[in-house]
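Missing here is one protein chain; the remaining ones are kept as they sit in the complex.
Up next, chain A:
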Amino acid sequence: MSIRETVNNPHSHWMDGTGPESDIVISSRVRVARNLAHLPFPHLLTREKAEDVIHAVQTAIENRVFREKMGRMELTRMNELTPVERQILVEKHLISPDLLENFERKAVVLRDDEVLSVMVNEEDHLRLQCLLPGLQLNRAWELISRLDDALEATLDYAFDEKLGYLTACPTNVGTGLRASVMLHLPGLVMVNQIKGVLDTITKLGLTVRGLYGEGTEAKGNLFQVSNQVTLGQAEEDIIANLISVTRQLLEQERAARQALFRERREQLEDRVGRAYGLLKHARVMTSEEAMSLFSDLRLGINMGIIKNIPAPLTIELMVLTRPAFLVKVTGKDLSPVERDIYRAQLIRKKLSAAQQS
């Protein structure tokens, strides 16, 4: 695979649905922030110095020892991509939206399977990211730490004995680590317990946000939980804390689903069935409507109410039906109304293909 395939193929390893607890934990992500010593942070870099950073990273990943340890990774400057292609990388969660601002100075390094990536000249010189399906935070940290070591073999990091890895924003200093899980929590939303649960989490030093949309109004009932503190805790402790909180959330979500099945089975099956019907037959579909229907459909699949659709397809559809991918698939600029029509068409096609296979 190459960057070409990455921007043409909506699928990515993190959407596989293969990891542990993947009925609720969609994906696990670990990212660390690193900066090069003796250079201003990206927001103060001149164009030439920004170019120096990209060049240094390119040299580091082409180094023989790096290749032996990490295999081949490909660096792509953001200005080599079209605006739609750049947006696709965001929709696949491989880069952050911030990498699109002043994109002429920025680059992304990707491993073929899209599990490991490095954003260059985002808020920090380097942002290393590992994205895996299911609950695999320990594995993600292991991979990130190896990539980190392989880069540090030739790059001098800005590091302070007392403060750890130095970052542009003081909220990242220390480990520079942000670990997160993407959770599908429709059960807790339906039994109206989500607010209480999320409030509790924020008291434990963790942050919750809707993946699409904010707070408890999260579209598609997808929530991202991540650590807030980066200074004063070892990486392993930060991750262990997040895992244990995630496990509690899993328990709560499963209990909520069972309660729904027991107490309100007809309403639940009705809701799932309606979502499936609309997705199969609607002709015009907004992104928001699609997100909430995908969530209902996914819940139905995970609870055995819908049998002939694989659960990972719901996640792939969430990405595939975002605006930039629609433009890529249809090959033309679309008005919002046209987008809604193509979106409905694409969903019908994908669902009927899945049913037949």
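Keep in mind that, in the parts below, a residue touches a chain if its C-beta (ideal position, glycine included) is under 8 Å from a C-beta of that chain, and two chains touch if they have at least 3 such contacts; residues count from 1.
Assume contacts and distances are computed from a predicted model.
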Name the omitted chain as UniProt records it, choosing among "Protein-arginine kinase activator protein McsA", "Glutaconate CoA-transferase subunit A", "ABC transport permease subunit MlaE" or "ABC transporter substrate-binding protein".
"Protein-arginine kinase activator protein McsA"
Looking at the whole complex, which of A:Phe103, A:Phe159 or A:Phe261 touches the chain that is not displayed?
A:Phe159
Touch assignment to the omitted chain, from A:His43, A:Arg72 or A:Arg247, lands on A:His43
Taking the full complex into account, find the residue in A:Pro20, A:Gly71, A:Pro170 or A:Gly196 that is in contact with the omitted chain.
A:Pro170
Looking at A:Gly232, A:Gly277 or A:Pro310, which residue reaches the missing chain?
A:Gly232
In the whole complex, what residues of chain A lie against the chain that is missing from view?
35, 37-41, 43-44, 123, 145, 148-149, 152-153, 156-171, 173-175, 177, 214, 229-235, 238, 335-337
